[in-house]
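Here we show just some of the chains, and they stay where they sit in the whole.
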Amino acid sequence: MAISLATDLCGIKLDDPVLNGSGTFDALAARSVFGDALIRDFPFSAYVSKTITRSPRAGNPPHRLWETPSGMINSIGLPGPGLEGFLERDLPRMAELGVPLIVSVMADSREVFGELVEAVAAREEVAGIELNVSCPNVHSGLIVGEQPAETEGLMKALRPLTAKPLIVKLTPNVANPDEVARGAEAGGADALSLINTIKAVAIDPVTTRNWLGAGQGGLSGHAVRPIALAQVRAVSAAVSIPTVGMGGIADGESALEFILAGARVVAVGTENFRDPRAGIEVGEGLVRALERRGFGSLAEAQDSTLS
Amino acid sequence: MASESTAPFGRRPCGVVDSRVTGGYRIFTLIDEEGPAPVPGQFYMLSAAPDWAGEGGRPFLPRAISYARLERTARGQQRLDFLIDEVGPGTARLAQMERGDSCLIAGPFGHGFSLPRELNPEAAGAILVGGGIGIAPMAVLRRHLIDRGIPYRALLGFRDRAHSGGIDELFGCEETRLAFEDGNAGHKGYVTDLLLRMLEGDDPAGAVVYACGPPAMLEAVRIICAERSVPVELALESPMACGYGACYGCAVPKASGDGYHRLCVDGPVLRGDEISTALAGVGI
């Protein structure tokens, strides 16, 4: 009998430990492209929306993509309908996906963050909220996710607003992600997800100018996996709340590496672009990987500590 | 025009049954057993298998490629031709595929062309403007129009012999005029010279233009048509990571100025009046 992958993330029941990385799978677009086959065979056990902001955003000017050795740089700039449009038009259709929904939000102040969290948490379609803190705070001017104190302060402000799980998405662009993680935990976070993309630039070989319209972007894909693994291990060891591990996960073997490094569940990002069914492949591959490595259950791997 | 059906969810291996050089380009043929029939203007995301990779770690992402011809085999399977210009590691790897190899494809993706009458009730026929590798979607559209008895004229432009190919294979000589920047054949100069002459010639009221090619050509066509308020549909390109709306990487500025089209799902075919420029991201 094959190993069961059923698990949970701070109270959210999951059929398997494979989520999507925010912004790497537009389930609504995918449904119109692939039809109901997407619903019958939904690749993730919970769906994480791309990051929502209060006001609509157009996103960054082109170019937004650059391929790198075993990876890619993106500079998308969070295009989106804004909170209202999201709640009115997108959320109801996401509810049709048939999996728990985690909504990612970002704001440039605690107040607006609060607005977003309250408005999103109020909707029963929503199982959890992910906080994208890789953004500057208009008041302090500091990138929240780079500062343990800023992160703790933000969480202290948001925690009282909802009983639903709050997941802090950590930025990898810090010396010690474990310190930021401790801040998030102290502030009341229910879980942490990492890594977000790593600061990167690309130069147009022809014009010798910046290739990316926004001048800078974030690196993701296979290339970042060893860095993500190190941060997941450091963060998971530093906190007692669960972590969502991601960064270059491409198959069951790499997913297992993240779980062994301390992640409770994993998320697939860039690999979705290479294969729309990547989430399914990772889940099926994970069962084989667990068996090959002699694990009797997913929990055994989740509980094992790396030495 | 034939409306797009949904693509099979995921990517599927297709057998390579032919690969040959045509001028400076390469045409290879895949047998797609599962996929629905694509419509002119649609594209696929391709990656050679196994080992979609090369020295230096690229290609990594699949590559967006328009189909250049659709035929049915005796056994009713779809034969898809693709026309390739080797400009980097991805197209080079695809061009390396040989008969018997396997190619992973996802799609068909995107919105195709409208029929002339859908763009202009007065439309007498269609003017197809293809530049370089951009002749591929034009070749498909041409067949489509012929099948429907809709008159067309095709204008094809190339930089030089090295950057041309598929002309005889994909286009009949009838109704086709060529322009080579180096004077290699046909008109010496830009294909847009031919378009201008043609629009001067006929009554623009009856004209409808379809174009695919390098950004500079598409931008010229867009402006020429706009100035004469001739309806035009452009098959655009942009870097694409996914092809199915997942990454938001394929941004093309809207005419309105507010925001961007997601080219893979809103395009790749867009009307001239839907975009502010065909040069987005080029040389900025």
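Going in written order, the chains are labelled A and B, and every chain counts its residues from 1.
Throughout what follows, a residue touches a chain if its C-beta (ideal position, glycine included) is under 8 Å from a C-beta of that chain, and two chains touch if they have at least 3 such contacts.
Because the structure is predicted, anything quoted here is derived from the model rather than measured.
Peer 1: Using the labels shown, what formula gives the copy number of every chain type across the whole complex?
Peer 2: Per chain kind, the total copies in the file amount to A x2, B x2.
Operating definition for what follows: only the chains that are shown with their structure count from here on.
Peer 1: Measure off the straight-line distance from the CA centroid of chain A to the CA centroid of chain B, and report it in whole Å.
Peer 2: Going by mean C-alpha positions, chain A sits 35 Å from chain B.
Peer 1: Going by the contact rule set out above, which residues of chain B touch chain A in the complex?
Peer 2: Going by the criterion above, the answer is residues 6-11, 47, 53, 56-62, 106, 109, 238-242, 244-253, 258-260, 262, 265, 280-281, 283-284.
Peer 1: Looking at the complex, which residues from chain A come into contact with chain B?
Peer 2: Per the touch definition, chain A meets chain B at residues 23-26, 29-30, 32-35, 37-38, 41, 50, 58-72, 74, 76, 79, 204, 206-207, 209, 213, 221-223, 270, 272-277, 280.
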